[in-house]
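Worksheet: the structure to be examined is printed underneath.
For this view, one protein chain was removed and the others were kept in their places.
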Amino acid sequence: MRIFFHAERCMLCQSCVLACQMNSIGVSEVTEIPRDGRPLQRMAFIFSHGTPWVWRCQQCLSAPCVEACVTGSLRHGEEGNGVVHDRETCVGCGSCVLACPFDALTPDENDDRVTKCNLCPEEEIPPCVKACQSGALAYQDPRLFAQDKRKKFVRDQKVHRETD
Amino acid sequence: MKQTEEEGIKSPACGYGLMGLCCSSCLLGPCRISPFEGKSAKGLCGDNVDLMVAKNLLRLVAGETAGGLKDLSEAVQNLGALAVKQGARKRPGKAVLKGILEKYGFTSRVSVNRFAHYLLRESQKLLSPFSGPESPSPLLSSLYPEGAFPHVYRDSLLPDSLTSLIFDALGQEQNESSAVEAILRKCLKISMVKFISEELRRDIDYLTDGDQSSEMEKEALDVVQDLPPEPLPVVVFLVRDDDLPEEFMSRATKELRQRLKGIARLIPLNNMRGLPSIGRGFFRKWSLPVNGMSALAAVFSQSPASVLGALMCGFSVVSFPALPIHGSEVVERFFCKDLKEKLGSAYVHPRGGEVLPAILEFLGEKA
Amino acid sequence: MSIFAGGYAGQILFVNLTDGSIQVKPLEREFALKYIGGRGFTSRILLDEVKPGIDPYCPDNVVVIAAGTLSGTPTPSSGRLVVAAKSPMTGGIGDANSGGYWSPELKYAGFDAIVIRGTSKDPVYLWIEDGRAELRPAQHLWGQNTTETRQLLKEETGDDDIHICAIGPAGENLVRYACVVTDEEGVGGRCGIGAVIGSKKLKAVVVRGSLDVRIADPERFKKTLEDYRKTLAGEVWTETLRRLGTPNLTAHRQSHGIWGAKNFQRATIEDYEPISGENFRKKFLMKPIGCMGCLVSCKRYSAVKDGPFAGIYTVGPEYETINALAAKPYITDPAIVLRAHYLCDEYGLDEQGVGSTVAMAMELYERGLLTKEQTDGQELVFGNSEALLYFIDKIAYRKGFGDLLAEGTKIMGERLNADYYAIHIKGLEVDATDPRKQVTRALTYAVSTRGACHLRGNPYIDEFIKPEEAEAYFGTAAVSELEALEGKGKMVAWSEDWVTISDQMGLCKFAWYRSRSFPMLIKRGLELAKEAFTSATGLPMTNEKLYECGERVYNVEKLFNVRQGIGREGDYPPARFFEEELTDGPAKGCKLDRKEYDRLLDDYYEARGWDKKTGEPTPEKLRSLGLE
Partner (left out) sequence: MGRQRIGYFEDLQDPEHICSRCHMCELICTFHHHQVGNPKRSRIRLISLDKGVDVPVTCLNCEDAPCMNICPTGALYRPESDGMVTVKEDLCIGCAMCVNACPVGAITLDPVDGMAVKCDLCGGDPQCVDYCPANVLKLTDAERFARHRMRGFVKSLQASGEEG
């Protein structure tokens, strides 16, 4: 399971980022946000050539960061589910930051460690996906994600033909 | 006005919206200033968080009120047509009519026609966008007598012209950060407009059509009648918006009544409109303004204007859903702290969107 | 990792619905070698698990679902599935066979077979994914039609790549001939397995798998594939089957006069044209459909575009559908046939069961043995299509007269004192063809272990076998003569064992076990099947041993039936075939002769090595097959 992003459905509202930040400081309601909160940067919203993109860890299956990690605090999750980062053993050496092709690991501002998206294992659906109102973020198996795309493709094709 | 109404009433769905940061005022799209970016954060338009929240609130309140004003001006037109033709189509009930006449400072011997002419003239004056600050208007001072609503006069929150206030609010841009408070005061003024226009319209409708909705005022007065002779220290009013489903309200009432048993008296009200009448009734009964008695109104309403209106009637207010103001510290402080110092009653912020803890907190402070 | 180099998933799932326990046991090599898979597994497991004389609906009855051995491999037309239990119709072994995509998916999910015991308190469905299984509540699915069930399950799981084997309302209401419906395409129709599953309160079995089914020797397997493709290309009727599907056979039945129409009172259909395969193709066919990896594609995807039934999209009809829903009740409107077919699929009803019972009721009504009061005021005469559609609904929900119809012909005959008009063998309705013209066909139907069935043997080998081939295989050239009886018992026994192989392997009988020449038949059905088996599984196998496996399974089934009290008397066709001659068509005047039939049955028992009096397999025979 991973987080996928449908750029065409995104309404640029950035609720996902807010939800991620709120999760990182441990609040679930916007009214509870403390004034001096310092959230972790695990997800961000960027524009790339005019297309919106939700920047986050891609949870690579043979992740360079895991190979680069000197303490073994980055490892692959069970059943190939994501890359797990263990805060306790992380020494913040930054090797992973150098290795990651997506720059998805950032220094944790609160201490000398790095942080990354861990797919919020304590939740059934990651809060960012839950916060997305337009369905632009999807928490899915890559296989199902591709399958849905194919289905959409076939449906579009058929509609196109029927209206020809 | 219609457009503002449509845009203004939408309830926020995302986190930014709940915080009051969901700005849609420029066509470049939402800036989504993060609450974590602190004071330095500025949107595309150059506004900081506080201004943005305040302006958004103003837009919401004004948009909503604009709709109500439109109804009032229609009602006034009807009244004009009718006043010339002498009297209502349907004769109004005597008891209610008496109540209405008294409210405006008339004795019951005055002819309905004369009263109608008075109402027409004064409300036209209030509605005119060109009417100057010749305040206080005699109509308003009879509806909101100084004894019952002293805070309105002390802080000059009583509006003079209804329409120009709205135009003013929707048209002008104020960029200095010191203007936040001015904007918020305007919010309060406008939400009063909403209450005034609704009440006026109701009374006019009653005169012209014999509309039964004025009976609701009686309900509010009955509530006051039922209160014990000594002013209670703490009363919680549970106020419901018309749009909310019955089921939801009855569930909330039941739950709150259970939890507040032995702590405070709980009085459910079926609509917002009775609140000014209750203010007047309190004064008549105990010669005390509401904000002198620290009564709390728990308002269940989608509309911020109603919430602020309740505040202007002298109640301390807790609302569900909460006002979209968590995004700005300044705005929150204004409503929750500054107002208390000035008016004696204030907004009680339901942390986490939960009403009950907020009520308990309020009660605990008072007890 | 299974102990097999390929082919098998290597695991069997045991589910007990009473206490909800789920166990996974490894498949043993010896067991696999002895029984191959599919029907071999189901029959053997049933023999071990089901006690004699139990009520088919009691918790002690066991439902076994097994995928064919080659299911899941790229072997063409190998996606067949066997669902078996003690049948509520025959009281003997009951198995239903269905194509489609479910069976391979079960392999991909890591199982060769599922054994379901007990009865659940509340409706459940079984979810299987990649070696794991769980029971999930199915309260919301109970009472739903099969299409809706699939829809709901797909919505629930958020994946429409899952494969679902479900029962309809008919199975829930214990209609005796309820079937199991796999996906959109497959129907495991006969023997009322749907009712047994319904009695267990199991609504569906849903599988999703992404595990590999390995191939032990890819190169050899590839060669076999190529070889099979070439062989199939040389077959004349492959093209016809693709063009017309099984409805193609209607022409054959009409020209030979063996329709079994009007509850076997007629042998041809006067107004045949509308229900011919050609007409179905012309009017309704959208495209042919193939099961998993099928190079033949005999299934039809049909749509009714106009008329009162416009908007029906369904997979079908098959030849059996046309026989059951058109010929038997004597209805010749193809749109009605499709509508009825659609309803049967939706409710999970065996079409042959519906057609036969309604046809029997029609005959009884015409003969005055049923009154209008008894039939809910319906004018139940042959050709009344409204009554047919009316009663499909009533049967599925067991309402009114439908309650009796839902019991099947055997019980209906007993209740109405009209046994003679109940055309069944061992309780299972005689399907498509009238066997009076060809006594070997009658024998195949009668001795079939699951009751009357045209798929348990190939009685028409004599139509194309050459004398020298007959001499070599059956010891006498007489087998190639149509009229002669000599050696026919052996031929039937041989063909039975031989098509059993297909059910074990999961191979399609049309694509592998039908041919126009005997050598081709042997090559595809035995040699290529063996090649595919050995190259896929890596297990040693020879033609002779494979054939023996078929024979073993057939004997196991016979043993099961004998234990449940079905002896020689169960191996007779219904009385009507002995008493009444065919009255029309090319086969006019044909009927079965009791003496001739007895002789043939003796012959058959001898060829089988079974006791002639009781029909029981002799101890020597069992020993030689390794069945002590």
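Letters A, B and C name the chains as they come in the text, with residue numbers starting at 1 for each one.
Here is the rule we use: a contact is a pair of C-beta atoms (placed from the backbone, for glycine too) under 8 Å apart; a residue touches a chain by one contact, two chains touch by 3 or more.
Please read these numbers as outputs of a predicted model, since none were measured by experiment.
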| item | value |
| --- | --- |
| Partner chains on view for the chain not depicted | A, C |
| Touch criterion as defined above, residue of A:G72, A:P101, A:P121 or A:G135 at the omitted chain | A:P101 |
| Candidates C:I289, C:V439 or C:A607 - the one touching the absent chain | C:I289 |
| Subunit C residues touching the omitted chain (full complex) | 6, 72-74, 76, 101, 104, 107-108, 185, 209-215, 218, 221-222, 229, 242-243, 281, 285-297, 301, 303, 313 |
| Residues from subunit A at the interface with the omitted partner, ascending | 2, 4-5, 58-64, 80, 101-102, 142-143, 145-155, 157-158 |
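The working rule: only the chains that are shown with their structure count from here on.
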| item | value |
| --- | --- |
| Rounded Å distance between subunit A and subunit B, as computed from the means of their C-alpha atoms | 44 |
| Computed distance of Cα centres, subunit C from subunit B, in Å | 75 |
| Complex contacts: residues of subunit A adjacent to subunit C | 143-144, 147, 151 |
| Subunit B-facing residues of subunit A, complex | 12-15, 17-19, 21-22, 29-33, 35, 37-39, 45, 131, 133 |
| Touching residues (chain side subunit B, partner subunit A) in the complex | 13-16, 18-19, 29-30, 32, 34-36, 322, 326, 329, 349-353 |
